[in-house]
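Pasting a structure below so you can have a look.
Presenting chain A:
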Amino acid sequence: MQEKEKLIELKDLQITFGTGKKKFVAVDHVNFDIYKGETFALVGESGSGKTTIGRAITRINPVSAGEILFKGRRISGKISKELDLEVIKKCQMIFQDPQASLNERAKVDYIISEGLINHHLYKDEKDRYNKVQNALREVGLLPEFASRFPHEFSGGQRQRIGIARALIMEPEFVVADEPISALDVSIRAQVLNLLNELKKTKGLTYLFIAHDLSVVRFISDRIAVIHKGRIVELAEAEELFLHPLHPYTKALLSAVPIPDPEREKNKELIVYDPSIHDYSVDQPVWEEILPGHFVYGNQKELEGYRREIEK
Partner candidate 1 sequence: MTKEPILSAKDVEIQFSLRGRKLTAIRRCSLDLYEGETLAIVGESGSGKSVFTKSFLGMLDSNGSITHGSIMYDGKDLAKYKKEKDWRTIRGKKISMVMQDPMTSLNPLKKVGKQIQESIELNQGIKGAEAKKMALEMLEKVGIPFPEKRYNQYPHEFSGGMRQRVVIAIAAACHPDILICDEPTTALDVTIQAQILNLIRDLQKELKMTVIYITHDLGVVANVADRVAVMYAGQIVEYGTVNEIFYDAWHPYTWALLSSLPQLGVKGEPLPTIEGTPPNLFNKIQGDAFAPRNKKALAIDFEEEPPFFEITPTHKAKTWYLDPRAPKIEQPEAIKRLRASMEGRG
Partner candidate 2 sequence: GSGKKESKGEKGASEEIKDLVTYEVPQREMENVFVLNTEMAADLNVLCNTNEGFLETNPKGQLVAGIAKEWGTEDNGLTWTFKMRDDVKWVDQQGNEKADMVADDFVTALEWILNAHKNDAGNNTSMPISMIKGAKEYREYTKSLSADEALKLDKSKFLEMVGIETPDDYTVVYHCIAETPYFDTVAVCACLYPISQGFIDEVGVENVKSVGIDKLWYNGPYILTEFIQGNTKTLTKNESYWDKDCKLFDTVTIKLVEDVTVGYSLYDTGEIDTIDLAEANLRAIYEDENNQYHDYLTEKLPNKFSYQMKFNYAKKNEDGSDDTNWNTAIANEAFRQSIYYGLDLTKTYERANMINPLSCENTAYTMKGLVYFSDGTDYVDRVEELIELPESNGKKMRRLDKEKAEELKKQAIEELSAKGVKFPVEMDYYIPAGSQLALDSATVLQENFAECLGDDYIKLNIGTYVSSLTQEVIDPSLQSVVMNGWGADYGDVQNFLGQETYGEETAYYSMNYTNINDATDPELIATWKEFTDLVNKANAITGDLDERYEAYAQAEAYMLKHAMTIPYNLEISWQLSKINDYSVSHAIYGMQNAKYKNWETSVDAYTTEDYEKFAEEFNK
């Protein structure tokens, strides 16, 4: 694992909104690395700061403390124009709501080639046209769709347009912010397949954001669980499912609906109560409890987790 190339590194990341009294810390002390070629998932409930982290990496949200490195170079805060351009090209984002993330008044052609136009990444009109056609084909859409408007498409198709828009920049790293949450179940599979396929063919690295652990399990290599702006647990996907340690992770897992009536009826819902943590004296730390398995807790809790693993 050590020899894997780190693509993205988050170091003590903190992101705040507002100033003065209304100051609100959305993300606090977040540390993780994303290795090249993996799908790194970030799960957590609504409002836990998942999107904020994703947006910080694509430089939409400013960072208030800590830093973000891309291939070892700092991309947070003030950076040079060239680096900015590179980040734009190399880090792209797929948005949650295919309805909202496409400009309804622009043709698909424009939407997809927007990035190309911005940075003149094409030789001539013909080249651009070809690139758009290819991008559409790559995401499984018909090239002729280029001349249509977003509202003529179904949710899945739209999401694919959004993916094509990101891919045409030939990024290395893609933040997929709940790309399937707003989609109909029957279309989710399409998008997941597509993402997986693109990862293989293009060697992409994903930061996959979701609140549904079942989806995450299917697609991701490593999973980080975030709660109220803090990462509480991080592990490889199967490891996390088999040995969830943090109570919040357990709660999250218990809530996943299982499409099996018998099991679903017998499942027990675990409710997470943050007040079980007593961090007043014993300060919590971010600890690698097993190789590759991190968890957030104070010494007493960590002790308990270790005992749990041993069982």
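Going forward, a contact is a pair of C-beta atoms (placed from the backbone, for glycine too) under 8 Å apart; a residue touches a chain by one contact, two chains touch by 3 or more; residues count from 1.
Here is how the candidates were picked: all candidates are chains of the complex that A comes from, given by their letters.
Note that the structure is a prediction, hence the values are computed from the model and not measured.
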Practice task
Every candidate listed belongs to the same complex as chain A; state which one touches it: 1 or 2.
Solution key: 1
Completion exercise
Counting only contacts in the complex, chain A reaches candidate 1 at residues 45-46, 153-155, 157, 184-190, 192-193, 196-197, 211-215, 217-219, 251-252, 254-265, 269, 271-272
